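Note that one protein chain of the assembly has been removed; the remaining protein chains are unaltered in position.
Up next is chain A:
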Amino acid sequence: MVEILGYDTHMGQTVILGVIGSDAHVVGITILEQALSAAGFDVKNLGVQTSKDEFVSAAQKHDTGAVLVSSLYGHARQDCQGLHKQLADTECDAVTYIGGNLSVGQDDWDDTREHFRELGFNRVFDAETDPSAVVSALERDLDHRTAEPETQRVRMNS
């Protein structure tokens, strides 16, 4: 089997991952899934062509620490409208990241990032992001949550 570089420090922290909308670009999330699993996260990969509703219900079901949205086909703005409201409605306090080719054409990256920050994403990544950058960011953002009681982790895994 493949030797992984993981540390078990995040074991049990659930991270939801998926490609939003009708986008079928799978390579990025496949690699991200590997990277996050190796780092010890419990990854729920929803796969490609995942709707907002599917993200929200998965987040609710798994009491997730983070929701990671990927989009490569340029329609992320439309696809993500209302996602954060729906998450808030279910009292989900997960951190949310988005990454990929987030706009059609050659829009200015600062504007694109600002747009998605305004939508409610905690972090916005471009398509050239190394998976380790996402792992580091998650480690920082979820750090304070690792102090949660042991019992809760057990419950989450069961």
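For this structure, a couple of remarks:
In this section, a contact is a pair of C-beta atoms (placed from the backbone, for glycine too) under 8 Å apart; a residue touches a chain by one contact, two chains touch by 3 or more; residues count from 1.
As a working rule, contacts and distances are computed from a predicted model.
Per its UniProt record, the hidden chain corresponds to "Glutamate mutase epsilon subunit" from the list "Chemotaxis protein CheA", "Response regulator", "Glutamate mutase epsilon subunit" or "ABC-type spermidine/putrescine transport system, permease component I". Between the chain not shown and the residues A:30, A:60 or A:86, the one that touches is A:30. Where chain A meets the missing chain, the touching residues are 1-5, 24, 26-27, 30-31, 34-35, 38, 47-49, 95, 109, 113, 116-117, 122-126, 128-133, 136-137, 141.
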